[in-house]
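A single protein chain has been removed from this complex, and every other one stays in its place.
Moving on, here comes chain A:
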Amino acid sequence: MHGTTAPATIDPVTLQILGNHAQAAAESMAFTLFRTAHSTFVKETEDFTTGLTTPDGQTFASPRELGATWFVGLDYGPVIRAIASYNEGDVCMTNDPYSGFVCTHSPDIHLWKPVFWKGELVCFAVGHIHNTDMGGAVPASLSRALTEVHQEGIRFPPCKLVDRGMLDQGLLDVMLTNVRAPTQNWGDLKAQLAAMTTGERKVHEMIRRFGIETFRAGIRGLLDLGERQARLVIAGIPDGDYPFTDYLDEDSPDGLPCRLHLTLRIRGDAAELDFTGSDPQLAASLNMPTGGNPRHILLMVGWNYVLYTLDPTVLLNGGLIRPATCIVPEGTVLNPVFPAAVGMRSMTCMRLQGVVMGAFRRALPDRLPAGPASGGPMTNVNTTDNRTGRRIMAAIDPITGGAGGSPLGDGADGSGANSGFLKNTPVEISEAEVPVRILRYGLEPDSGGAGLHRGGLATVLEFRVHAPGTVVTARNRDRSHFRAMGIAGGRAGATSQFWRNPGTARAQNLGNTDVVTLDPGDVIRIVCSGAAGWGPPWERPIEAVLADLDAGKITREAAERDYGVIPGDDAATVARRAAMAAEPRPPADAGPERAAHEAIWTEANYAALTEALARLPVHWRHFAKRRVFASVAADADRRGDGTEVRRAIAALQDEFPQIA
């Protein structure tokens, strides 16, 4: 597909100018899509991408100002190769996570359009929109409880939506017949098609400006430059093996902890990311479909954030991920096999970003922050307006937490680190549109992990509903058990909360529930998890503690308990701080919940489990994990060295000879 030979190199200044033009093309596509999209979801969440790829699918330009931050460098190669031949005027489509693993859950409709110059294919204009619904078992097509991809809506394998300029109306009708809001889907699809046209036009402008040979050399040059920059960043990191582990609270509704484990191996200017030790594929939709691609974009989100933070001049293109090689064993939560459900992979992806950031932080403790809160739930209300009887469904707010404290200072409050892309809805708009009364919205005091540099506070939302049968969904609920990890003496962030009628006799802790049906007068309180602190809290300057107290970011109790500061009593403060400094503490603190879990589920036990499960057929693994956890919990002779796990596996094989 590369066609005629191009100059081997391109001079750096021309490359820089061509880079600006390529960037202009990707940004123009994004603005066209954003401007013409129909659904409020696209406008509010900016969950879409646009970009340009080489003929073999490597993204050389993506927008910076608009759109999702997760898909920088997405490799379109597998779906591009799935189409036999391309003609001028074609636009191809897929939303199937198992056709090449470019799309990663069914609501994402990806398009790619070949761009020709004098009859020759020179690049692709690409992009996706997250559609509100693609049909399937539940509205919005996403639920943690789903177990098979077939429940997650209609799926289109790579196909031509437009063939030589002719829209395939039959194909479109099949889609629109199967989804819950066909007008929106079609409207957004038109916006995507408009963005493709813009991309094609800007590419033609570029070729006229630079000439085809320079264009060809330039797009490869941009990828090579991104790679060079990335390798320079990696080369600046000391060689070594840096493991990091974190957990999702539950691997299914009311389930067990879901472990995500990474060993980051830095060697010179390259890195290996070995995810072996992560949990088996789940009978729930938290699986991340990567197909084992060694540079799959969902595995690389944290990588991109880290490299950009270490060097904000890096080009955000597919070259950035070239120095990385991921190892993701098949049949695990990070590489599920068909037909595992994958709809809620975003929750796993967000936690995994923290894992990647954590491993890099072990390599560069002076340059990266402690654990972020990451994103929290997107809160939706489905209720009835008592005056009109009209049913109303609306998104109220994403509930986010802040960034971790770092060697540079306190973490950002409210949102930051890898949740900085989300936007909220004004209280006045929510109340004008949805018959709910917002009782509180803002920062939750004491939610940030204590530290010399405090973790960012979480946001809190409280509201009352007025109609019976009001349904509140809070997708992505997590961290009500496991906390963000504090570093260098800093403390873990607070857990998240989800309460019905808090502070009353009818109070109910909803934990990680993501759907709740309410009665009139019920109050919901949602608090995101807090980010972790960095450095010993008793070393935080007293005036900084008092300033937080004045600002209401911490309470008086927390000032004393976490920072050893007793306002107005210098002597007591000195004594309390000295006592705190003398207490033995581990350098990393992820809270008592994780300590308790890991007291039983030691490295050795997890290693034994990982090894045993890898030998089982994929469809047995989640089941086996549950049984082993139950056996180990009941085991009276736990040693933490793997023996209790091997014992449990042996018992399981006795019970089920078919897996022996």
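General remarks:
As a working rule, a contact is a pair of C-beta atoms (placed from the backbone, for glycine too) under 8 Å apart; a residue touches a chain by one contact, two chains touch by 3 or more; residues count from 1.
Throughout what follows, contacts and distances are computed from a predicted model.
Per its UniProt record, the hidden chain corresponds to "Hydantoinase/oxoprolinase family protein" from the list "His-Xaa-Ser system radical SAM maturase HxsB", "Hydantoinase/oxoprolinase family protein", "Copper chaperone" or "Amino acid ABC transporter membrane protein 1 (PAAT family)".
Considering A:459, A:476 or A:513, the position touching the chain not shown turns out to be A:459 (whole complex). The chain omitted from view is touched by exactly one of A:209, A:506 or A:585, namely A:209.
Touching the missing chain, out of A:82, A:171, A:232 or A:471, is residue A:232. By the touch criterion stated above, the residues of chain A touching the omitted chain are 12-13, 16-17, 20-21, 23-25, 27-32, 34-36, 38, 40, 43-44, 64-65, 69, 72, 187, 190-191, 194, 198, 202, 205, 207-212, 214, 225, 228-229, 232, 304-306, 308-309, 312-313, 316, 357, 368-369, 372, 398, 400, 403, 406, 408, 412-418, 420-429, 431-432, 437, 439-443, 459, 462, 547, 550-553.
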